[in-house]
Structures are given as C-alpha cells and as structure tokens.
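The next block holds one structure in the form of structure tokens; read it before the comments.
Only one protein chain is missing from this complex, and each of the others stays in its spot.
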Amino acid sequence: MKNYFRLGLLIFLTPVLLWLVLLIVIPHIELLLMSLKGTDDYGNPAWTFSHYATFFNEKIYWYTFVRTAVYALATTFLTFLVTFPVAFYITKIVSKKFTGFLTILLLMPFWVSELVRVYGWMILLRESGVINHILISLGIINTPIEMLYNDVTMMMGLVYTSMLFMAVPLISSLEGMDDSLIEAAHDLGASPPTIFFKIIIPYASHGITSGAIVVFMLALGNYLTPTLMGGKNSLWFTEQIYNEFIASFNWNQGAAFGFLLLLLSSFIIWAGLKLTRQELGRALS
Amino acid sequence: MIRTLPQSGLYKIAFRFYVVLFYIFLFAPLIITCLLAFNDSSFPALPWKGFSLDWFLANGPDRVGLFHDRSNLSSIVVSAQTAFWVSLFSVVVGTMGAFLFEQEDFPGKQGLYFLALTPLVIPGVILGISILLTANSLGIYFEDNFGLDVPFLRPSFWLVVLGQFSFITTFVLLVVSARLKKFDRSLEEAALNLGASRFEVIRYITLPFLRPALIGSGAVAFLMSFENFNTTLFLVGSETTLPINLYLQVRDGSTPIINAVSFLLIVSTSTIALINLLLSNRKS
Amino acid sequence: MKRMLAAATIAFIGFAATSAQSAETLKILTWKGYAPQELVDKFEKETGMKVELTYTNNEEMIAKLRATRGAGFDLAQPSQDRISSVQAEFKIYQPMDYSKINGDQIIGSMLDAVKKNTKVGDDSYGVPFCYGTSGLIVNKKLAPEANDYTALLDKTYEGRISYRLKRPTLIGLAFAMGDDPFAKYGDPTAYKALMDSVAGKMIEAKPYVKNYWSNGDALLEMVRSGEVTVAMGWDNGGWKLHGENPDIDFVAPKSGALGWIDTFAIPAKAKNIEGAYEWINFMLKPENAAVFTNAEKYATASKGAGEFLDKEVAGNITRSFTEADIDNIKWYPPVGADIEQLEGKILDTVKAAN
Partner (left out) sequence: MKNPVLEIEHLRKIFGNFVAVDSLSFDVEEGSFFSILGPSGCGKTTLLRMIAGFLSPSDGVLRIRGKEMNSVPPNRRPVNLVFQNLALFPMMNVRDNIAFGLKRQKLDKKTITFKVDSILERVHLQGYGSKQVAQLSGGQKQRIAIARSLVLEPSLLLLDEPLGALDLKLREQMKIELKKLQSEVGTTFMYITHDQSEALVMSDTVAVMNKGRFEQIDTPRELYSNPATSFVAGFVGETNILPVKVISNNPLKVATLFGLELAGVTAGETTKAKELDLYIRPESIMLDPDAGLQDINKFSLHIQNILFDGSNTKVLATIDKSDTEITVALPQSSQFAHIKKGSVVSAGVHADHCRCYARG
C-alpha cells in the first residue's frame, strides 16, 4: 500500500526535480561562480570579487542599473494607470454582451510576437514614418519630427508590450467582484472616489500585485524594446549584459551583471510583496 | 459608477472616448504593419504607391518575396519545431508538477513549489545566459575529460528548446494546478473503488478532467515559445528562430518583407484565436 | 480513430521537423550581403550542397563561435584583425590549409598580409575575401563641408548625424584628433587616455547625434530619406546610395579612411570542411567575385575580377579617393582582447552619458 503510492510520488517527482535542478538551480550557481572567477596578478585563474568591484566603481554601470530599475518601476505603474480603466470598463460598465468580445480584442495583439509590435511602432513613429507623413499632409507640421529613439517613446513601447499582463489579472479579479459590493457602498452614501479607493482597489489588490510582478519582470528583463526604440541615451541593463557577453567577450563580468540583475529583481519583488503583504505563491497563481 | 448605477453623461462619454483611444493605440501598429505589407514600395513607409503582392510572391532580383525568402521561411519552420517540442515537454512535465504539488505530500514540498515558481521572476536574459554558461562549462568538461562532444551542450536547436522549456513549464504548472485544484478527489477514489488502477484513474478520470487546461496551456506554451526572444537570444545556434531572425533584419534595416511575415503571423494567430473563441462559445 | 490520426500527425510533424536537416549543408556565418542569392543558387546547382546563411557582425560572430566552441558552422567571415587574439584565447578556428585554396585567383599581396596578420603559432587562419574602408557617407547638398571625422561632432549638422557606437568610430575620431591609436595598441594606459579624451568629445557632441546606427541598411535608409546627412559608414554603402541619388557619396576623411579586410576562416569543429574550401574557391573566382562586387560594391580580393566589373562600380574608387587618400588609408592591425574590453567600457560610457 505504502510502496504503491511512493512509486507515484517518484514518477511525478523525478522529472520536476530534473527540470528544476538541471535547468534552474545549477545554471544559477554556475552564473554565480562564473561571476567570481577571474585571474590574479600573474594571469592564473583565481576567485575574485573584482567584477563586482568594477560594477560599483564604474559610475556608468550602476547608473544604468538604477536607471533600468526606476524605469521598470515607472513602466509598471504607468501600465496599471493605462489598463485599469479599460479593465474596469470591460468588466463593470459596458453591457455584458460586449465583455467577451472586448476581452478577446484586448488579447489579440499579444498573440503576435513582441518584435512585430515594436516594429509596427517604428514604422509609425520614425521621422519618415506614417504619423509624420500624415501630419505633414494634413499641414499640421512642416518638417518631420523624430518621435523614435527617446526615453518617452521607449517607455510607451514598454507599456504597450506589457499591457496584457496587467489587463488579464485585473479583468479576472474585477470579474470576480460582485457588483452588489459597489451598489451597497453607493447605497450607504459613499462617493465614487471612496468606493474606488476603499472597495475596488482593495478588492483587486490581488490582481494588481500579480500583474505588477509580471509587468515589472518583463520591463526589467526586456531587451528588444529598449534596444530598438530607445535612443542614444537609453542604455538598458540587459543590453549592458549582452554587450559584456558579445562585444567585450567578458563572460565573467557579464555573469556578475546578470547576477546583480537577478538580485535586483528578487529584491524589488520581495519588497513589493512585503509592502502589500502578499505571498509569491498566491500572487502568481 | 457601474452599469447598474446612474451615470452622468459626461462620465459615460469620457470613459467611452478613453476606451476607444486605447483600442486604437492597441491596434494601430499592427494594422499599419499589415497594410504596408501590400505597399508597392521598397520601404515600409508611406506614401502609398499602390497595391502589390511583391513582398509575398516576387522572386528577385530586386525584390524577394516572403515565399521565396529561404531564411525567413526556414526560421518559421525552426520556430514551429522549437515550439512543438517545448510545448510537448512543458505540458508533460508541468502536468506532472501539478500532480506532484496538488496531490502528493513529501518533506520540502513548500520549498520545491517556491523553486518551481521562480522561473517566472527570473529575467529571460538571465535564464538564457545562465543556461548557456552551464552548457558551456559542461561541454568543455566533457570534451577535456572524455573527449566527448555533446551537441546539445552548445548553442543549438535543443539548447533553445531546453532554455524555453525551463520557464514555460512554470506557466503550464500554474494553469494545470489551477484546474486540478477544482478537481474533486472523491472522483479518483470512486474510480479506484470501482477497480481502476492508479494509472487507469489518471488515464480515464483525471486527464479527461484536465483536458481543457492541457490544451489551453499547450497552446499558450506554443505561442510563448514561438515568440520568445530574450532567452533564445543567447542559446540560438545555426538554426535561427523567427523572432531572432526578424530582430536581425529589423536591426539591419527593414524591407517590407518583415511586414509580410508579420502579416502572416497576425492573420494566422487571430484566426486561431477566433476559432478557439467560436469553439468555446458553442460548447458553453 | 480520430485521436490516433491526430497523434500520428503530431508525431510526424515532430519527426519530419528534426530529420529534415540531413541533406549535406554548408552553414556559413557571415555578413549580410556577402553571399548574394544569385551566387548561392549557382553554387548549390554546381555542388548539390545546400547553403544556410546566418547574418551577423564581428562581435557576434566571435561570441557565437566561442559559445559553440567552434561548432555549428562550416565557415565564418571575420575581419582579419579580429582573428589572431581570439584564436589564441579560445581556439575557435582550425588552421587554414592553403594548399586547398586556389591562390592564383587572389591578389598576392593581400593574401600574404592576411596570412601574416592571422598567424598564431605556426599556423595561419584566414583567406582574404573583400576589403573596404570606413569613412563618411555624406549628403553633399546638405553638408558640403563635411570632409573629416570631426564632422560627426559638428553642431552644424545637429540631429542629422549618425554613427556606429563601435570601435571604428573611436579610432577614426582619434586619427582626426591628430593621434595614432594603432601605435598605442601595445600600451593600454596610453591607449585608454587617448580614448577617454575621444569619448569626452563624443559625449560633449552627443546632443547633435540623431542615433547610433547598428547595421548597414538601417543607416542607408536614414541617409536615403534625408533623416541623416552625415554618417560614418562603409564605402560601399555610400556608393550604393550614390547610384540612387548623386548628391550622396562616400567621402574619404582627410585624416585617413580606415581600411579593413574581411576573410574566410574555418571554425574548429566545422563539419563540411570540403564544402567550406569549395565555397572559398567559388567565391574568389573572378566572374563570381565580380557578381558580388557589382551587387554590394565591396572591393574583392579576387585578382581577375576587374574585367567583369560594371563601369560605374569601377569608377567609385577614383571618385572617392585621390592617390593621397589611398596612401593615407589606415589598415587595422590585429587587436588584442584587452584593448577591446577597454573600448567596450568607453563605448558604454558614451551611450549612457547624458
């Protein structure tokens, strides 16, 4: 009887362990080890913190690091601001007939690769792009304006790319909310802002957190959007890592950067969960 | 405030206006990308120079349409193969994980579950490089010590599959677990009680119950893999996947052939989405 | 039944997918444009091999081969100055067997130079394929005065400047400042001081830059559409645009165009080595090399290609280069890994600066 069920456990446990140990745990240990490997003064292999020291000594690296973190947080917040009204509209305002249709419509663009979406924006925004063409032919402007390659555009691109991952948890948590809660609050004399801040936001907090985590991760780890839409100032930390690996052939330095990025993302998510008093397991499921 | 409560006219109009703007924002880049695939011009830009199918059909020498562009066509095939294997593996292992965490009990379960969720909060780039580094170290180790050259321990098709599998499995795990949570364990006991073996219980009771989740998560896994860029970037060998190939082209400068590829992607994925919608509507 | 059919279909797709690669293929890691479709078709018809191209640049080529430890590709095309130090450290190429190369079709002096520059130990690793220079691509109507790298820092062309945030820009600007960076390769400290001052200038002039281009066609499109009037780029790009719009042309900078030679090198674990040699010899055949040069405007290392060239292509050099300009070309010497790391950091600083 006992063995009978232990066998089942073994069958389920083995592939899961293989997956997690071989593809998650060991690679990250290797990443850490790689970041600590270097050469001593005589050119022999040695353990060293020099790659981390480089990070802290060179202003430009931690500048990019902080910049990336701040922009990713800002992206998360902006994404929430942009998508919340839509999620609210879809679940609570528009007639129920259209809810499904609007939701599908909302999801559709995200079935298409991020690259195609960014490319679409590039066609629209570039100096010889569609928007400039239209503005000129309407006579609104005389000379084309470069709308691509700056931070604002890059942020917009990041928001655009990650909207879905905010919208879906928001919609599902608002959908689960009974309209009568709002009706009751209204009946008890609450003003719309009170209803919003005391009833709706707390109710949706679970969805907001899980959306925020995913969006933040996607923004922080994004490579395409900052590289293609960002301008001459917009060095993103992932690009920095890529450069270390590809352009400078310095895998050890790149590994150190990678590990720092991992620490950063873990820390911010941990702090976010602590602040909102949630758990990772619950927030993600 | 909501549909059952009285709303002021301005509130309604402002809200509707915002939502319309939002959807325009959402679709503008896609629509323009599709339209310009048919522009009879060598650049993906206005002005409109007339309708043309060149970017699909032309066969050189000035313009090479998508259907004659070997590099794009073969990268589509590579992406589809990658996505096929990734979704297959991740659905199998993710489902096993769901069973493990929902139905079994063992010491350290909480910790392992936490570990299984972490791929979601590891940036894809990091996942890619850490797997690359490990594969590289292992590869060198095997080579130096045994003179073995293990093909999948270097950037290659199978390393891409492994890299994508490593985090897509977590998505499958979550989707299947959510469905499995709703599963009434007494159905299993009933089947056991009626004489089914544990394997038969899974085969006839649990898996049929999970089927919508398996199909759904499989489809999502396929798309996630098909679209993945960040993790793949570091692991790709000589078989380039579509997103990487497109990236190289967009970075190198763009011809409307990218619009043509995008058009195909957009049309085929929305068709699948629509079919899916219709099917699920008919069922309910 | 239905289910079995579905399962069979899936299995078939999966297996068809993985086994379709069996025909003899030649996998080439190269630059965009280095293998025109016309020549690929011709080669495939002659040999029955299937050619697979992966487009890349110097840095990614090295990184990729390093990660695969020289496997996955049968042929690579790095620049000659980027071979020896990489080979010494990572051993990603195999020695070139020059007896299999038809040396008669290659310009002798160039072959010797490449052999010398790609030598590690007793072996050499490269065969020259084409050469060219980096300099300025200028819209002469809009920027008639631009004739040296310093134009890239000039406020006159505010918002109309583009260059690559890569080492050629640093080196070109260093020459324009009257220094000789190549002479300082051996002295990293002095080299760093020089490059720091170059970076300082670049950061100062950063507001005038429209963007940093990352690959050829994107730049050409911006120059073509008038979004950019002064850019640092390859000579062939300028000549291509000259064919479309006579106002645009390649300009050899006063302080010297930067000369590069791209080569063929065979990765350490190439599978189809015979195919790789066949491709090298095929591409350097005068009539084939001419097809390449006519299409892409790069100068070829093939000796007899001249007679097959279009007149207008042949005229490019004389239009852009005076005798003095040609003598003034600064050819890249082999570069060490330490220098590249140092440059990488400086380029990051420029990119991140406000």
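Order of writing sets the labels: A, B and C. Residues in every chain begin at 1.
One rule holds for everything that comes next: a contact is a pair of C-beta atoms (placed from the backbone, for glycine too) under 8 Å apart; a residue touches a chain by one contact, two chains touch by 3 or more.
On a predicted model such as this, the values are computed, not experimentally measured, just so you know.
Trainee: Which candidate, B:Tyr11, B:Trp48, B:Tyr141 or B:Tyr204, sits in contact with the chain we can't see?
Mentor: B:Tyr204
Trainee: Have a look at B:Leu21, B:Leu53, B:Leu148 or B:Ala190 and name the one touching the chain we're not showing.
Mentor: Residue touching the absent chain, from the options given: B:Ala190.
Trainee: Name every residue on subunit B in touch with the hidden partner chain.
Mentor: With respect to the unshown chain, the touching residues of subunit B are 184, 186-187, 189-198, 200, 204-205, 208-209.
Methods note: only the chains that are shown with their structure count from here on.
Trainee: Mind naming the chain pair that shares the most C-beta pairs in contact?
Mentor: A-B
Trainee: Farthest from subunit B in C-alpha centre terms, which chain would that be?
Mentor: Between subunit B and the rest, the longest centre separation is with C.
Trainee: Could you pull out the residues of subunit B that touch at least 2 other chains?
Mentor: 43, 45, 234, 251, 254
Trainee: On subunit A, where are the residues touching two or more other chains?
Mentor: Only 126, 128, 245 qualify.
Trainee: For a test of understanding, state which residues of subunit C touch subunit A in their complex under the given definition.
Mentor: That would be residues 59-60, 62-63, 66, 86, 159, 206, 209-212, 221-222, 225-227, 337, 340-341, 344-345, 347-349, 351-354 of subunit C.
Trainee: Which bits of subunit C are touching subunit B when the two form their complex?
Mentor: Counting only subunit C, the residues touching subunit B are 10, 13-14, 17-18, 20, 27, 29, 32, 37-38, 52-56, 64, 67-69, 71-73, 214-221, 225, 269.
Trainee: Tell me, which parts of subunit B touch subunit A in their complex?
Mentor: Within the complex, subunit B touches subunit A at residues 1-5, 7, 15, 18-19, 22-23, 25-30, 32-33, 36, 43-47, 92-93, 96-97, 99-100, 104, 106, 112-127, 129-131, 133-134, 137, 162-163, 165-166, 169, 174, 177-178, 198, 223, 226-227, 229-230, 233-234, 242-243, 246-247, 250-251, 254, 258-259, 261-262, 265-266, 269-270, 272-273, 277.
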